[in-house]
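So that we are looking at the same thing, I have put the structure below in C-alpha cells.
All protein chains but one are shown in place.
Up next, chain A:
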Amino acid sequence: MVIYSFYIFDRHTECIYSKTWLPPPSVPGATPQQQYDAPMISTTGAAVNSASDPHQHSNPNALRSGRSAVSAANKASDDAKLIFGTVFSLRNMVRKLGGEDDAFISYRTAQYKLHYYETASNLRFVMLTDTGTLSMRNVMHQIYINLWCEYVVKNPLSPVEHKGGAGVRNELFELGLNQFITGLIGRTGSQ
C-alpha cells in the first residue's frame, strides 16, 4: 500500500488541510526531500523506503510535471482546488444518477486511486493512494472520529471555522495522523 497524499476540505469548499507523503519525481529548482515528510511506502514485506522504491515512478505527480514552471506552493493549492472541483462534481453527478443517498466512494486511474469520504457536516476527506489499495473510507472515517473530532473540534482554542486551515495544523493532530498512517502501512506491509 502506498499513500500519496491526504486532503481535508471544509463546508466552504476550502482546503483546510493537506499532506503529501511522496515527493514529486523531479521538480527543477525544488528540494523535495526537505519539503516533504518521509514517504509512506510499503511494499509487501519490504521496509519503509523511499528513494529506490519502484512505485515512485508511477506516482500521480508525474501526471502534472508538465506544469513545472508553477511554483511549488501555487501548484499545491492548484492541485487542491482541482481535486475539490473533481470530487464535488463527481459527488453531485453520483447523487443525480443514483439518488440522494448514493455516495461517491472512489475512482481509479492507471496511476492512482482517489478515495472520498464525506461527513453529514459536509467535511470532505480525500486520499490518494496506489491503485491496488482497498477502500480507505473506513480509514478516513476513523481519522474523522479519532483525530479530527478529538484534536481539532474539541480543542477549545481552535476556531470553529478553519479559515486558511487555522487550528487544524496542531501538534496532536499532525502526530496522530502520522502515527495512524504509519501504523496502517506497517500492518499491511508486514502481511
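A few comments on the model shown:
Quick note on the criterion: contacts are C-beta pairs under 8 Å (C-beta built on N, C-alpha and C of every residue); 3 or more make two chains touch, one makes a residue touch a chain; residues count from 1.
Methods note: contacts and distances are computed from a predicted model.
Missing from the rendering is one chain, named in UniProt as "Trafficking protein particle complex subunit BET3" (options: "Actin-like protein ARP6", "RING/U-box", "Trafficking protein particle complex subunit BET3" or "Exosome complex component CSL4").
The missing chain, though absent from the display, is touched by one residue of A:93, A:149 or A:172; that residue is A:149. Touch with the chain omitted from the figure is made, among A:77, A:122 or A:179, by A:122. When the missing chain is restored to the complex, the residue among A:85, A:132, A:164 or A:183 that touches it is A:85.
Among A:73, A:97, A:110 or A:160, only A:160 touches the chain left out of the display. Remark: the residues of chain A touching the chain excluded from display are 11-13, 81, 84-85, 88, 100-101, 103, 119-123, 141, 144-145, 148-149, 153-154, 160.
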